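Every protein chain but one is kept in place in this view of the complex.
Letters A and B mark the chains in the order given here, with residues in each chain numbered from 1 onward.
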Amino acid sequence: MSEGRHAQGGVRFGMVIDLDKCTGCGACSVACQAENNISFRPDESNKLRSITWMSIFELNNGGHYPDYKYAFLPRPCMHCDSPGHAPCTFVCPVNATTRDENNGIVTMVYPRCIGCRYCIVACPYHARSFNWWDPKWPEPMESMLSPEVSTRMRGVVEKCTFCHHRLLAVRSKAYKDGTDPDKATYTTACADACPAKAIVFGNLLDPQSEAARLSKDPNAFQILKKLNTKPKVYYISAHDWIRKLSDNAVA
Amino acid sequence: MRQKKSKALASKPLGAVFSLSGFIVALVVGWIVFPNLLYSKKAQPLNFSHAAHRSEECESCHSLRADGTYSGIPGISRCRECHESAQGNSREEASLISDYVEKNREVVWKVYGRQPDNVYFSHAPHKGRGLECTRCHRDVSKEEKLPAYRQNLITGYSLSTMKMVECEKCHASKGASNNCEICHK
Partner (left out) sequence: MNFGRRAFIQAAGGAIGGILVSPLPWQLAADSAKWSQNWSWRPSPERGEITRAAGVCTMCEGGCAVQVRLVNGNRAISIEGNPANPLSEGGICPLGASGLQFLYAPYRIAQPMKQTGRRGDISGLKPISWEEALGELGKKLGRMRAEGKSRELAGIISNSASSMSDLWLQFFTSYGSSNLFRMPSAADGLRLAAQLTTGKASPFAFGLGNAEYILSFGSNLFEGRGVASLVFAALRQWTREGKRSVKLVQVESRCSMTAARADRFVAVEPGTEAALAMGIAHVMVRRGCYDVDFVKDKVFGFEDWSDNTGKKRRGFKNLVSSAPYTPEEVAKVTGLEAAKIEELAEEFASRQKALAIWAIGQADNVNGAYHHLAFAALNALKGNLKPNGLVSLAPAVPLAGLPPVQKDPGADESAGPPGLDVVRSGSAPYRRYGFYEFLDDVREGSKCSVEMLLVHEANPLYSIPENKLFEQALEKVPTLVSFSSYMDETAAKADLILPDHTAFERYVDVVGIPCAPFSYYALGAPVMKPLLDTRHTGEVLLRLAGSIGAPVRASMPWKSYEEYLRFRVQGIAQSRKGAIADKPDVPIIKLSSAQSVQPNYSSGEELWKKLKSGCCWYDAPSPVAGFETASGKFELACRSIGAEGALGDDKLYLPHFAPAELSGSESEYPLLLVAYKPSYTTVGYLPTPSFMNKLIPDKVLQGGDILIELHPQTAAELKFAHGQRVFLKTTQGGAAVRVNISEAARPGVVYMPQGLGHWAYDLYVRGKGANANSLMEVHLDPVGLMGTLLPCRAQLRSEERGNL
């Protein structure tokens, strides 16, 4: 849907995560699960089967005790801004995952997905999860489900949407209030939840936004930049060993 | 051989009749019988006469909330504002009072325009942009009796559930975005 048919808008939502502020608590991941109706199973220890949109990875400096150091890397979808296509949207045979060129968000239409999992293979960040089972909530936990996000079914892929439904909600409000919907901004559930305020979300093209400012920080970096995926999620760390890991397969 | 041929010729007009009757029967089946079979008719739990509420503004019951979401069908608390006690002596009115208002139960209306879970539709961008409500909804201004809710037996959707192609056509003609993300959640 994105072969230049839609002109790129003036909005590019992105995220900056300060790894030096992050304590690895996991609040972002849990807030994301609650916000996006992510299903869970009794055993979540097989991480290849476990569905998370915001995963917390551990990075370490390869040192030996006591000079061993580690840090945490919260990993949402990078919403790659590579020209034309993100790696995942490029391979999707059924247009179930596309990028909205008006704001750069890559989303999924679940019923459209045929479960081929090409996108999972294509994603260098392991940001996509597959529903190997029907999502089931133990009685009465279905009552916790949010109507703002549709539930998935067995056999489809899902991933972080940058809480796209929140964008729809603020746009809706902008229409109602008569303000410019294209100027409406919002934050994601993970950024809201972060108790250390390590996650900043905003329009990377708006020079006034905190996210745009931080993304240009001298210590800011992107993961696997060399692949030219142009991730819209930036990380910040003053530690060299963390920044050096950015080019490796950390995710 | 000749005889056979003449027989065949003779049956030609007859054949046309057969074909035509088959065609007509199929048309009847396809246009009338099938749609009736495909959609079950379900009555609403209670009748609501839009005509009887004509003195009210549409917005007093169906409006955009402050956060931009659409209120849809009002809840029983809104009904109670006027119908604390019976406003007439019809059977429906009595049912409204005794089954819902007094028990503080919500009326489980069947929503004609209900979209599937993975569809996001906001009234805010559509309302007041040269689009009348009747562009998508039936005209209820003079409606005395709620029509039956017709549910597709295969999909489970309402007959009035908007089809994606209709959304897309209109979006395309108005220059609105047709990105998947605009309407899917």
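The rule we apply is simple: a residue touches a chain if its C-beta (ideal position, glycine included) is under 8 Å from a C-beta of that chain, and two chains touch if they have at least 3 such contacts.
Treat the numbers as computed from the prediction; the structure is a model and nothing was measured.
> Report, in label order, the displayed chains that the undisplayed chain touches.
Touch partners of the hidden chain, whole complex considered, are A, B.
> Using the touch definition up top, pick the residue from A:T23, A:N95, A:T179 or A:N228 that touches the left-out chain.
Here the residue in touch with the unshown chain is A:T23.
> Any idea which of A:P93, A:P138 or A:G178 touches the chain not displayed?
Final answer for the missing-chain contact: A:P138.
> Residues of chain A in contact with the chain that isn't shown?
Chain A touches the missing chain through residues 18, 20-21, 23-27, 29-31, 33-35, 37, 40, 42-47, 50-52, 56, 58, 60, 63-66, 68-71, 111-112, 134-135, 137-148, 151-154, 189, 192-197, 238.
> Could you pull out which residues of chain B are in touch with the chain that's been left out?
Contact residues on chain B toward the absent chain are 11, 14-16, 18-27, 29-31, 34-35, 38, 65, 67, 69, 71-72, 75, 116-117, 152, 154-157, 163.
The rule is simple: only the chains that are shown with their structure count from here on.
> Based only on mean CA positions, could you tell me how far chain A sits from chain B in angstrom?
37
> Which part of chain A faces chain B closely enough to touch in the complex?
These residues of chain A touch chain B: 1, 6, 95, 98, 100-102, 105, 107, 109-112, 147-151, 164-165, 168-177, 181.
> Can you tell me which positions in chain B touch chain A when the two form their complex?
64, 66-69, 116-118, 120, 122, 124-125, 177, 179-182, 184-185
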